[in-house]
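Data first, discussion second: the structure below is written as C-alpha cells.
Missing here: one protein chain of the complex. Every other protein chain is in place.
== subunit A ==
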Amino acid sequence: MGELKLSSLNKAFGAVHVLHDIDLSVKDGEFVVFVGPSGCGKSTLLRIIAGLEDVTSGRIEIGGRDVGQLSPAERKIAMVFQSYALYPHMSVRKNLAFGLENLKFKRSEIDARIAEAARMLAIEPYLDRKPRQLSGGQRQRVAIGRAIVREPDIFLFDEPLSNLDAALRVQTRAEITRLHQQIKTTMIYVTHDQVEAMTMADKIVILRAGRVEQVGSPLELFDYPRNLFVAGFLGSPRMNIVRASIAGIGPEGASIDLGHGAVLPCDVDPAAVRPGQRVLAGIRPAHFQRVEEGGVPFVVQYYESLGTETYVYGALAETQEPIIVHETGHFAPPSGTRLAIAPMPGRLHVFDPDSELAIARRDAGQRRGAVHGN
C-alpha cells in the first residue's frame, strides 16, 4: 500500500548537488509535510517520488517495491501541482476522466469515480465547465479531484495552496486535512509555510540545502528542535536566541547564566556541558514570563496589540540583544519600560554556538520519534 521508503537518495543537476543522502520512512496513511525555505530541495524530492525527476543515486520504494525505474504512471501516485496543471481545453469532467481513460478503465467505473469525487469535493455543478471558468479555489478542488479518482497509494501535493488568498488557504487547509481523515491514504505535502506544516502534518520533514534537518511530529519538532535552524524555522515569531554561558553544575542539574546576574536552572544533560561553557539560549516569545525577581532586565521598545495577544519588542538591558516577548491579552508597556523576564521552566533550549546543535537534555530518553540528519 502507501508506505514510502527513501534510502540514501542523492540528486545532482550537473555539478549542483541538490539532495544529499536522504533517508526517510513514511508509514501507510501518514500525512507527511516536507517543509523548508525556498531552494531547500523539497519540491525536487517530491518530484523524484513522483517519477518526474530521476535520482542520481539511491533507492525509492513504494509499498515495498522498488519504483526507481518505473514511470510516474506506474508508481500508483497522484499529484496536485502548485499551478493545478488542469488541461485548459478539457471540461472538468474530462480532466478527471483523462487518467482513468488512459488506464483503460470501464466507462461506468470512470463515471462512478468522478461522481464520487465530485460529491466529496462539492464540484458537481462545475463538471461541464472549462477550468478557466472556475475560481482559484474551484480549480484547486478539481486538481485534488483528479488525484482522488485515481485512488492512488500516495498523494503528492506540491505547494497546492500558494495560489490561494489567505482566507481560502485556511479553509482549503482544513479540507485537505479532513479529506485525509476520510480516505486515510498516505499524503506527502510540500510547503514553505510552517503554519501549514504544523497544522496538517502527522510528521514533518524539515529540509535545508538538500539535507534533512529533522523529522518528527509537529510538537516534537517544536518542543525539541535538534538545531538552531529547526528552532528558528518553526514557530512565529521566531525563537529568541541570546548568548549565555553555563553557570555551574550542581546536584539538581546545570544552571545557565543569561547575563545581568540572571542564573536559572536549565535541563541540559549535566554530562554534556562544563561550567563556563559559552552557549546560545533559545526561548520562544510565548515562553517568557514576567517575574518579580531573578529575571533578566528587558527594555521595551514598542509593542503590537492583536487583541487576544500582544507582542512586545525590545532588547536585553545589558547586551542589547533583540528580544520578542509574547503576552496574552492586553498589555501596553510604554517605550523604555524595564521589565524582568525569565523563561518558563523547561522551556529553555540550549545550543552549541559552533555546531548549532541542541545540547542534549536530561529528558532526552523520554522523547518519542526518530531524529534524522547529519
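The working rule: contacts are C-beta pairs under 8 Å (C-beta built on N, C-alpha and C of every residue); 3 or more make two chains touch, one makes a residue touch a chain; residues count from 1.
Keep this in mind: contacts and distances are computed from a predicted model.
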* Asked: Which protein name, taken from UniProt, belongs to the chain you can't see among "Sugar ABC transporter permease", "Cytochrome C oxidase assembly protein", "Oxidoreductase" or "Potassium-transporting ATPase potassium-binding subunit"?
  -> "Sugar ABC transporter permease"
* Structure fact -> Considering the complete complex, of A:50, A:92 or A:164, the missing chain is touched by A:50
* For the chain that's not shown, point to the residue among A:88, A:251 or A:336 touching it. => A:88
* Structure fact -> Full-complex touch with the removed chain, picking from A:102, A:182 or A:308, is A:102
* Structure fact -> Residue positions on subunit A contacting the omitted chain are 50-52, 71-73, 77-79, 81, 83, 85-89, 98-99, 102-103, 132, 146, 150
